[in-house]
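Here the complex is missing one protein chain, while the rest keep their positions.
Take a look at chain A:
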Amino acid sequence: MTQRGVLDRRTLLRGAAGLAAFCGLNAASAACGGRKDAVRIATDDRWRQFAGTTLNFISENTAPTAAIAANLRPFTELTGINVNIVTLELTALVQKVALDLAGGESQYHVIYADPYQVLAPYSKGLVDLRELAADSSLPGLEGGFADFIPTQLDAAGRFGGGDEIFALPYDCPTMVWQYRADLFAKHHDRMADDLGFDPTPGAERTWEEYFRIARWFNDNTDDVAYGTGHQAKQHDSLQCDFSNVLWAFGGDYFDHGDRLGRYGTVEPGDCRLDTDPAIEAAQFYRRLLSIADPSSRTWDWNGLAPALTSGRIAMCPNWHEYAAGNEQAMPGKFGYAPLPRGTARSANIYGGTGIAINGNTLPNERRAAWLFVNWATAPRTQLANLASDAGGGTPTRESVYALPEVRAAEQRPSDLPNILTAPAVRKAWQPENIGLRPKIPMWNECDTAIYTQLSKMLAGDLSPADAMRETTARINRITDRGWSA
């Protein structure tokens, strides 16, 4: 019954439904078609034309990003742009980036573009940075693209056969030989007498000598529990650790590995892990792991680093950016060298990454994002990160390594512990020594096949030859399926 002037239940429900529909439509229109571009301010200062804009940068939780996050104020003061930094574990980052690109959104304007997990599969969703670098209304790239270390610009920034540059090299972790210099000095003469060669780590050492040094530590000292440790968990780290040996012995994942590593392709051809050099490398790797710390099979790079700094092992191959942590734990007791040679060469796997701009960004957002990408990879920012208490990596620009204060810091005592590795990584980055994984969009799946079969080999389930042949068959199946992003 309805009384005059009193709302009955039906009217109330209708009103509520109408209001809900109105709100829903508004929300939907805001979500679907209401994206607004950043506002461009009329100013002569090319750095400040997007003041007031907010950018989102998604990055792996790495030391360089920790340093950037701690050192953002100069960028905000320079540009008036606020930057939100989201740091995640790499797998989670890749998921978020993929979903952002799939949704046609640019929730993340600036992307930490891992060459193998983001750049290769999603290069079509990233902006060609050459266009922004050439835009006269925007600040240019200090030193130009040529200031970046060439192998790194290719590996972290390009994909496919074109000239496009999708990312600027942002960090450059590279595996080097990390060792307890104090123990090598202490036992040098005895070791040299027993082994019959100078055990000092360096590019002239061979993997066979590395093996013998490790065994010598196992058998002859109580200073450490084991001579060597490795990152041989069933994880990406196992593939990285093995790749150093594979390339050193002349093996490779595919034909033309150098070109595949620098530029990448969608069609890599047949896998070559079933060749004799690859099998020889697998045999050596299994032998090496048999005398390594048994816990190596449970460590990734984050597990291996504390094993070295806690005094459990005398040496290991690990990413050079752990140097700062080493120096903090035992100042002055570590040394760094390029990884040993195999029958073919010394190979040091490169794990660097670039930062890219999401292709879904609107024009002004894109320009604002360029300001951040430009600043974050600028020489002065890289120098500041090198000295950051929050972590920091090593520079990706040649000009920074040439600075007198950086040159001076390569020797102890040094205020910039990461740069103590500079002589080792400089050799490691030379084209003949760098180790580059195949930059293919289906690498993640191939990577999993590689480290799973290697893990089976280390567990004794497969012989080295069978592991390599099985991996070859699996990789061929994966690449035969092709890729379409």
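Just so we're on the same page, a residue touches a chain if its C-beta (ideal position, glycine included) is under 8 Å from a C-beta of that chain, and two chains touch if they have at least 3 such contacts; residues count from 1.
In the analysis below, contacts and distances are computed from a predicted model.
*Asks:* Just to verify: the chain that's not displayed, which of "Acyl carrier protein", "YCII-related domain-containing protein", "Phenylacetate-CoA oxygenase subunit PaaJ" or "Carbohydrate ABC transporter membrane protein 1 (CUT1 family)" does UniProt list as its protein name?
*Replies:* In UniProt, the chain excluded from the picture bears the name "Carbohydrate ABC transporter membrane protein 1 (CUT1 family)".
*Asks:* Which listed residue (A:T79, A:N244, A:T265 or A:S295) would be found touching the missing chain in the intact complex?
*Replies:* The missing chain is touched by A:S295.
*Asks:* In the complete assembly, which of A:T448, A:S463 or A:N476 touches the absent chain?
*Replies:* Touches the omitted chain: A:T448.
*Asks:* Which listed residue (A:L72, A:A307 or A:L386) would be found touching the missing chain in the intact complex?
*Replies:* If we include the chain that is not displayed, A:A307 is the one touching it.
*Asks:* Of the residues A:T79, A:Q234, A:Q283 or A:T421, I need the one that contacts the missing chain.
*Replies:* Within the whole complex, the residue contacting the unshown chain is A:Q234.
*Asks:* Tell me where the left-out chain touches chain A, residue by residue.
*Replies:* On the side of chain A, residues 91, 94-95, 98-99, 101-104, 121-122, 124-125, 233-235, 293-295, 297-298, 303, 306-307, 310, 312, 442, 444-445, 448, 452, 455-456, 458-459, 461, 484-485 touch the unshown chain.
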